[in-house]
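Excluded from the complex is one protein chain; the other protein chains are retained at their positions.
Chains: A and B, in written order; residue numbering restarts at 1 for each.
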Amino acid sequence: MTGRARIVLWLGRRGLNEVLRVPGASIPGVLAPTIFLLGLTSMFGAAARLPGFTADDFATFIVPVGMLQGAAFSGAATGVNLARDIERGWFDRLLLVPAPRLTLLAGIVASAALRSLLPSSVVFAAGLLIGVPWPGLGATALAFALVMGLALGLACYATTLALAFRTQQAAPLMQMGGFVLVLFTPAFAPEDLLAGWMHAIATVNPVTYVLEGARQGFVGDVTWPRTWPALAALGGMLALLGSLAVRGMRRTGR
Amino acid sequence: MAAIETEGLERTFKGGLTAVAGVDLAVREGEVYGFLGPNGAGKTTTVRMLVTLLRPTGGRATVAGHDVAREPDAVRRRIGVALQEAALDPLMTGRELVELQATLHGISPARVRGRARELLERVDLLDAQDRRVGTYSGGMKRRLDLALALIHEPAVLFLDEPTTGLDPVSRMTLWDEVRRLKAAGTTVFLTTQYLEEADQLADRVGIIDGGRLVAEGTPAELKAEAGHARLDLTFAAGGDGPDLEAAAAALRPFGTPAPGTDGTHLRLALPGGAAEIAPIVRALDEAGVELRGLQVVQPTLDDVFVARTGHRLDPEEPRADAAAGPR
Partner (left out) sequence: MTRVVAALARRALRTTARRPQFVAPLVLFPTLFLAANVGGLTRATSLPGFPPVPSFLDFQLAGSLTQALLLGGVASGIAIALEIEMGFFDRLLAAPIPRVAIVLGRLCAAAVVALGQVAWFLAVDLAFGGSVEGGPLGALAVAAIGVVAGVGFGATGITIALLARNVATVQGVFPLVFVILFGSSAFFPRDLLQSPAREVARYNPLSLIADGLRDPLVGPVSAGPVLEGLAAAGGVAVVMTAACVLALRRRLARA
């Protein structure tokens, strides 16, 4: 293993400390998507009876949404934690290291991908418990891969904000990005049933394609025509948000 | 070769505030350089530029032979920086932090463990190495911070106010460590608000105020420049208080004495040093003035500071600080 890979690994491991060493602190973030899943299902469950609804029941339809929400929470938390590290001076210590800034950034956001597995697994398990059918191994793997990718992208977004504002007060801004991106999609109903304006937003929202990709197996079979747009949308998001984060990282100290 | 060299170093912030307005420094290899100044003088901004955390907006700086703006990574490899106390992750153990720092500095995995142990032993934290840093005392955190700064055996060590808020014992421990580093040939750039600290540790001292270097030299040179030793004379109170006029008259051949604050003191400059004391005492005795006590007062860096900047170095002295109790 190269020195750079070791740095990414160490920093990623440190990011997990928040989850592993502060008992209780991570519980709201881990459980929130599941609470949403259960709450929304019990409230809006009847919506599955609408003509044109593509899933047999509402829970099956929104389990992937809950998993992506887990990714959004983890991404935002990465930015909030970085802002805290900047406030406390820990980030200065990191900047003093003779390693490429890109390596440091990778280390910071890598933990988001790992952390997102926790809330999304809880959502997934809760879904199976309340009767959501098993989507198949391939679909499950694809869904979790997309969750990790989205967490990475949103961590880059939140990191950019943290580097720009340098304070935890920017937290709502970091959380709102993921919130809007995940819910302004065909989250609660198939595309054809959305309100006109929501349909318009969902069409240009890249997370729509990520969600449709993650929804395969839950609704319909896994097919290449729905998989590649998900990967392309995620790739585009990662490229854009990643380069913003890199730019933010390069500009620190200017 | 100079360990640290700056020419017209400048930093202006976005709002237009110029924190550092053209600083020229030359710190020799193996030297302990004390960088003194009150809060807001430009001390921290200068250090942040020297350690590559902030880009200069004017002038240039080389540290350990490398330009801070053009070759930041080369500089980072050669320097160690002990930051303020809070820059430690409270959730990690001391050992994890040292091992992380070693990894970040590219020390090979085979050597990480041994190097960490060596440093923890050196700063006397072996017993506490597996406890989370959040449970450490202020002094332990500073020692750990020092260990982190030394992980890659840096040629130049920056210590940013290393003893602010420490109790006297921890302060002495840190001072001893700085002396050991100096003996081993490490260049130390020490910022401090404490005159005593600079006086005790530094080979040379630079005083910054308003973004400019206002004085530089060895502590002895600076103090000599600030003036002579003084003789502080206390007289016994008679019926209506001591006869200061008679005393002043008797002292006239030696200079012009200045009255103290409470009406029992006179101060006199001693350009000839301690050798002048005996004739002064004799003259007073002959004039029949009863002397209660006398003290030779050496000029301090504070006097230098007042002479150069027109105001005192603000913060409380270390002892008063420690008396405020542990933090």
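Simple rule for what comes next: a contact is a pair of C-beta atoms (placed from the backbone, for glycine too) under 8 Å apart; a residue touches a chain by one contact, two chains touch by 3 or more.
Quick caveat, the model's predicted, so the values are computed rather than measured.
Chemist: Need the list of shown chains touched by the one chain that isn't shown.
Modeler: Taking every chain of the complex into account, the missing one touches A.
Chemist: Of the residues listed, A:L142, A:A155, A:L194 or A:M249, which one is in contact with the missing chain?
Modeler: Reading the full complex, the residue touching the unseen chain is A:L194.
Chemist: Among A:A5, A:L20, A:M43 or A:A141, exactly one should touch the missing chain; which is it?
Modeler: A:M43
Chemist: Taking the full complex into account, find the residue in A:I35, A:A141 or A:A239 that is in contact with the omitted chain.
Modeler: A:I35
Chemist: Can you list where subunit A touches the absent chain?
Modeler: Contact residues on subunit A toward the absent chain are 24-25, 27-28, 31-32, 35-36, 38-47, 49-50, 168-172, 176, 179-180, 183-184, 186-189, 193-195, 197-198, 201.
Throughout what follows, only the chains that are shown with their structure count from here on.
Chemist: Could you give the separation in Å between the centres of subunit A and subunit B, each centre being the mean of its C-alpha atoms?
Modeler: Distance between chain centres, rounded to whole Å: 49 Å.
Chemist: Which part of subunit B faces subunit A closely enough to touch in the complex?
Modeler: On the subunit B side, the touching residues are 48, 51-55, 73-74, 76-77, 79, 81, 83-84, 86-89, 91-92, 100-101, 103-106, 109, 132, 148.
Chemist: Report the residues of subunit A in contact with subunit B in the complex, numbered from low to high.
Modeler: That would be residues 1, 3, 6-7, 10, 14, 17-18, 21-22, 88-90, 92-99, 253-254 of subunit A.
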